[in-house]
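Report on one structure; see the data block that follows.
Left out: one protein chain. Kept in place: all the others.
As written, the chain order gives the labels A, B, C and D, with residue 1 at the start of each chain.
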Amino acid sequence: MLSIFQNLDISHYIYLSCVLFSIGLFGVLFRRNAIVLLMCIELMLNAVNLLLAAFTEYMGDPNANGQMFVFFIMVVAAAEAAVGLAIIVMVYRNTRKTDVSFLDSLKD
Amino acid sequence: MNSIALILGLPLIGFIINGVIGKQLPKIVSGLLGISTILIAFILTASKLSQFVSNESFSESLKLFTFLNVDNLVLEASFKFDRLSIWMTMIITGIGTLIHVYSMAYMWNDEGFHKFFSYLNFFVFNMLMLVLGSNFLMLFFGWEGVGLCSYLLIGFWYSRPEYGKAARKAFIMNRIGDLGLLLGMFLLIHQFGTLDYDGVIEGISQGKTSAGMLTAISMLLFVGAMGKSAQIPLYTWLPDAMAGPTPVSALIHAATMVTAGIYLIVRTQVLFEMAPFTSEFIFWIGLSTSILAALIGLKQNDIKKVLAYSTVSQLGFMFVALGCGAYTTAMFHLTTHAFFKALLFLGAGSVIHGVHHEQDIRLMGGLKSKMPITYITFLIGTLAITGFPFLSGFFSKDEILTHVFEHNKIGYGLMVFSALLTGIYMFRMFFVTFHGSYRNTHFSFDKVHESPMGMTLPLIVLAVLSLIGGALNLPEYLTHQSGILANWLKPILTIEETKHAISHSTEYILIGVAILVFVTALLFTRSKYVSNHHVPKDEESTGVQGYMENKFYVDELYNTIFVKPLEGLSDILGNFFESKVISPLSFGINSVLTKVGKLNRYIQDGNIEKYLLYMVIGVVILIGINLFI
Amino acid sequence: MIALLVTFLTAVFILFAGIQKQESQFKNITFLLLLFGGSLALIESQGIINLEPFFGKILEGYMGKEPMLEFGLFRLMAVAIITLIAAFIIALMPATNRKGSDILALMLFSLCGAQMMIGSNHLVMLFLGIEILSIPLYVLSGSDKENLFSNESAIKYFIMGSFSTAILLLGSAFIYGGTGTFYFSDINVKLSFAAHFGEFPILIKLGLVLTLVGLLFKISAVPFHFWSPDVYEGAPNRVASFMAIIVKIAGFIALAQFIQNFSWMQGWYNQFLIPISMITILLGNIAALVQKTVKRTLAYSSISHAGYLLMFVIAPFGTANMWIIGTYALAYGLGTSLLFYFMDKYSLESQTSETSKGFDIFNGMFYKNKRESIIFTVAILSVAGIPSTIGFVAKFHLFRHSFEGSTLLTIVALIGSAISIAYYFKPFKNIYSSEFSVESTTSNSINWIALFMSIVIIALGFAPMFLTHGLLQ
Amino acid sequence: MEFILGPILAAFIARLLGNKLTVAVAGLLSLTGIAILFVNYPVTSLINYQESWKTIQDYPWLDSTIHFTFGMDGLTWILLLLTNGLMPFIVLSMKSELPNRHQITMLALLMQAGLNGVFMSKDGLSFYIFWELALIPIYFITLLYSESGKDNFKHTIRFFIYTFLGSLGMLFSLIYLNSLTESGSFAYKELLKLNLTYQQSIGVSIGFLLAFAVKIPLFPFHGWQANTYTFAPAAGSMLLSGIMLKMGLYGVLRWFLPLCGETLDVFQPYLITLSIIGIIYGGIIAIRQNDMKRLVAYSSLSHVGLIAAGFFTLSSTGFSGGVLQMIVHGINVVGLFYSIEIIQQLSGRNLNNLGGLAKKYPVFAVIFFFFVIGTAAAPLTNGFPGEFMLLKSVFSYHSISGIFAGLTIILCAVYMLRMYQFSMLGVEKGNAEQKIELLQWFPLAVLSIFVIVLGIFPQYFLDIVKPSLDQIMLEISNAKGVLS
Partner (left out) sequence: MSLFQNLPIAFLILSFITILCALYVVTSKNPVHSVLALILTFFSISAHYVLLNAQFLAIVNLMVYAGAIMVLFLFVLMLLNLNKESEPIKSNLWAIAASISAGLMLVVITASFQKAGIAIMKGNTEEIGLVKNLGRVLMTEYLVPFELSGILFIAAMVGAVLLGKKEKNSEELVNLNNS
């Protein structure tokens, strides 16, 4: 299989990742449901993953450092998702809400 | 042992012993200690006189230790006997002894007896330091020291708040003058690098300084003299100072301390000779003071107040003489004034003592029968001050008038007027007090008594001195040679006293005028107060007389333009400025920071979405900084 | 590495040994084990012994590359400091009767993450360290499960933390795109190579900025500080103490290690780090002035300390100056942990009253327990940077060091220190005010560990040559 | 080092021994200190001093370049004498019934350690450290034992932050100078060697001035003073005014002037103007104060302004006068606060409610009068020679300034005599029945003796400081030469 970068510039993947990242970012800023927020963060992480994979391929890194990093990101994302969901469930148990905008009792 | 050290040290020892253990000593010991220290000092001084007589340029000095030595300025604690200082020392110790003797009787029943004597001794010590010091610093020490003693003695009966106030007023007004003296000293240091009299005189003779600088220095020194010798505008403390015991008034506020200003100017006459502007200034200040004080004195009813204004007025005479450049004459009047004014004050004290501490002359009258010695001595004093021919005051005043005539004719006219006023207020007081009928209803006439021996003896001595004091400097037209005092002072007066440019005939006319003035005053007051039995009353005060009675509202004026604004300023600064300007300036940042800190509440409002938004904005700005800057 | 191993094994041990036992039984064991681990690291950092060969197989680099996790002498020292301070924090925790030692274990896991951050030479390692540090803390801040504040703090911390992680990752990806490597030193080589030819790839620049943002979030520098006051306030006290100290120190040392490689680019990163540092100092101190609760005040104080910490990296520094950071870390750790300890203790004691969070928890402390109030005073003076405490030594180094970088920043920091007095000294009003004098309930009980720490604060303040000539060189 | 560790040790001993023996500890310590001063550094050697500021002890502190270095010369000697000499009197001012006497004593002794260090330090950093060390105990003294009740925290924290901010300015300057030295040292000698440029000197000057102007305090920086003095316990007021003010003046003389000589010409007129404003401002406010302590506080502002003005004239007359006046002000103001404390124990210290105390306490009134006239600079009291030299130096610098500065002798007479009269003289108000304790007489007697002795023989004291002042003059002129 030939590299896709024979007729494609890396910048296209960068743009794609950035767009995905920004969509995730927008979601984080726009949504109020904690679970959806978490999903948006996962989206952002995936944008990074995509970028790393693209860089690996583009550079032809023989050690595939980028791809290795993607694995670790996935590991962490999984752990984060587990802990995050546990926290959300806990909060839901106490407040019956997953809406973060109601959580503003801690302030100056 | 050096006689200067003894003369200075004895009063100091008296002060320390009386001050520290006086309470344990019997009154008689305490009093005799006070008297004897001064008396021995007097005798020592007198014994020194012979050396001066035999040796024209004789002087004796004492150097104790170096007081300060900084930056090429050496200030020694050193003292010097010369013809001027020994003259002053004679007056101080002589009259001081008499007044000590008098005080022993006068203050016998006062609980602060030993304190009084220790203060008096301390005063004499300071006064001696003033006149004996061989440099301006020692003079200043004495200068401030006598001010301090004056404060202590005016406020001697401290439980009366108004006495305390008078004492403070005296001290503060003196301090104003002292500041002038101090600044003058700084200028002297600046110009001559020394404060020694000799050094300064030498510096002037070498022409180390400019005329303008000399004027400035002499003016500043004169400010000091103004304060101490109660000249316009710093004279108001002296009448108030009469709150002190009467011997104090006699010693400090008539005979010695207030003449320190004259001493200072005579001491530094070289300076004043070279500063004609200052001399002229002194002349007019002295003249106006003498008239103003005399005018006020006309309407005073407190026996001591009259004498106080009289003192101010007479001091004005002396300054007039100084202004004319007649230093010997000023010293002469100083001496005779010391005699007769001490006599008058002590006489007044005797009267007050006799009528049980009543000072208002309107409540006296007809005392001559009850107090014969006081009456006669007081009469001598009055005659002396008013210029009865051939008494001490006649000669000295006549000499002043002659000099003034020579100096300025308008001034002469005013001086004659002032002399007339002197006669009027003195005779007025004298007649109202001793003649007519007794008027006090609260204290029966029978109880009025002559003072004890201890008090009358000094009166008699002083009366004799007032009678013959004129002999100290008899005028040339009588003896055809210069007077004793003139001869005495000649070696130390660097500049020749101007020879009288006027003929003897003019002098006789002037004497005639003086006698005429005396007779006018005598007749006028006699007709008013003896023949018509006039007694001054409160309601008389209208128009100009009202002004006179109220001392031309000078105290009120000072109160309005100095004291009140200062107090107001103090209140504004202390209450308003401190809290509204300094405090915000210092701590205002605190409230500003607190307000800024509270603004943080709008950002940190607990909403996580906003936090995220801010974070993103932060990231964007960071990247923006990076890319575009 | 030995400390990391000890910490991890301790965590696993107490996790399993403590399933059914009370937490308090393990506190002292944990303390001693951490002390042991920290001391080993300390001894090692002095070059007295060298335990690294035992771990050589694991740590050695691959194909001539430097190892991803490396504990040089300075890092060992930093690990020792952070481990010892963690030990003290744990020892100062109040003993609870709660069953299971999972909270303790999570703290230790988190500490492992901190140690990894300190030792990392590689972006993957750094990222992993951050996550191992953070994930247990997300849980810990919510460990007071029924408390709504605790819940809120957990969710806030979690969402913002993962968000910042995403940004950090984007930055890492860009760096990788620009250089093809994750090793700090390799990145530097590539960068200096590029710079040599007069270009500075914008991609790497961007990557560096975004990575730094991730790290700045961890040390809660403005404008990435929003989480810390809320999270500290909501989290249980001991967790807040742990976060304020361990996260900050670890995050900063990681940042310093990272940025140290690019010190030749100082002109570039100073243009945003200096303003950030200034704003952090000012905002932290000024906002702390108006806080009503002790914990929030401490939170803002720790924000201001983030600003001070940043001052270390804005001036040129090499490994020779690294010990200054160690001094500061020690001073900050000792002082702040004591402050949190007393805050925790006295807010528990006064929980009966309505306001158990404000400064009035300290009312009449001087009259209740004189000795403790003196220890507390010493801690406050140290954190405020008053001479004769280690806090001053640390701040002095800081000012002296930063002076070479930016005079203006030094001035701002000095002003900040002055402002900070206003809130650090606030408790004195309550402690020493005679209004609250009570004679009846005096006690002289004293926490020996707190006493020891306060003595260390004073001793090292009086004799800092012990640090400079001995420990940290 | 004995002057640092001694007081610290004594502080703990005093704390352990408790209320009764605390005075003995303080007294013993001071006697030891004074004995060490006289034995180890005899006066004759100080008068014939050749070295600039002899290093007597040197301990490495932070690293190889930053040391604790202690020096000794006439200036240091005399200030150490003042510090150690006044301390027992300050402790004695507290009545034996006072429950916290040993605590205040402990803090005061700790402060003494700091003060001794300030006056001895030859190293910039140790100077700063001792400077702050002296501040901490006095902060706690004012905080713990102040009289202002609810507001005491506000007053004390203001005092502390204000002075602390100033000190940080000094730290800035020291670090600035340090960054310019090649060796990275803070040693006095090294710092002196620096040739600053104009801008550098301006920056360093501002930092130093901030610290010293607050501590002295110069006119607009005196905001902390009045309240702190008023509300502090008597011992605190004495420490603050008697010794701590001297830190600022000493700092100006020893550190600011020689180190920032390059730009002194720029600052000089402003500094003198501020000092003179302070003289008059303090004097005018003092005229109407009714709280005796507050009155003395403002009078202190006025007096210290004069000392500062004298220093800033950069003349040896001003320096000598200033140093003398520092000692004298220490004695007088401690005497005044001491007397006020006694008066307060008798019948309060509000002038409106006082009066006629001289009747019941005649000896006390006399001694109080000594302090009053000493402060008012009457000749033959200690206030005069210093004030004379200071006014002379200001007058020589600028005659109009001299006239304004001279107003102090009038204003001072006004408020001091007012205070004396309202409290001691006049009609008896209140009914003070208490007796003055025997032990309380002792400080009064000793201090009042010094009021006279220093007034008559100032030159003996000036001889001691002359070599060091000459050296400082030399350094200033060296520094000035750099830019011109």
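FYI, a contact is a pair of C-beta atoms (placed from the backbone, for glycine too) under 8 Å apart; a residue touches a chain by one contact, two chains touch by 3 or more.
The structure displayed is predicted, hence computed values, not measured ones.
Partner chains of the missing chain, restricted to those shown and counted over the full complex, are A, B, C.
Here the missing chain is touched by one residue of C:38, C:161 or C:178, and it is C:178.
The chain that is not drawn here is touched, among residues C:69, C:288, C:330 or C:394, by C:69. Hidden from this view is one chain, which touches chain B at 609, 613, 616-617, 619-620, 623-624, 627. Contact between chain C and the unshown chain involves residues 8, 12, 15, 58-59, 62-63, 65, 67-69, 102-103, 105-106, 109-110, 112-113, 116, 122, 124-125, 128, 131-132, 135-136, 138-140, 142-143, 145-146, 177-180, 190, 194, 199, 201-203, 205-206.
Along chain A, the points of touch with the absent chain fall at residues 1-4, 7-8, 10-16, 18-27, 29-33, 35-36, 38-40, 42-43, 46, 49-50, 53-65, 67-68, 70-72, 74-83, 85-90, 92-93, 96, 98-99.
Assume only the chains that are shown with their structure count from here on.
The most central chain, judged by the distance from its Cα centroid to the centroid of all protein Cα atoms shown, is D.
A count of C-beta contacts for the chain pairs C-D and A-C puts A-C on top.
Averaging C-alpha coordinates per chain places the centre of chain A 66 Å away from that of chain D.
Distance between chain A and chain B, defined via averaged C-alpha coordinates, is recorded as 98 Å. Counting partners per residue, chain C has 155-156, 159, 163, 229-230, 287, 290, 419, 422 as the residues that reach two or more other chains. Of all residues in chain D, none touches 2 or more other chains.
Taken as a graph of touching chains, this assembly has some other topology, since it is neither a line, a ring, a star nor fully connected. By the touch criterion stated above, chain D contacts chain C in their complex at residues 60-63, 125, 128-130, 132-133, 136, 140, 143-144, 150, 152-153, 157, 160-161, 164-165, 168-169, 171-172, 175-176, 178-179, 203. Across the complex, chain B is touched by residues 155-156, 159-160, 163-164, 167, 202, 205-206, 209-210, 213, 217, 222-224, 226-227, 229-230, 271-272, 283, 286-290, 419, 422 of chain C. Across the interface of their complex, chain C is touched by residues 590, 593-594, 596-598, 600, 603-604, 606, 608, 611-612, 614-615, 617-619, 622-623, 625-627, 629 of chain B.
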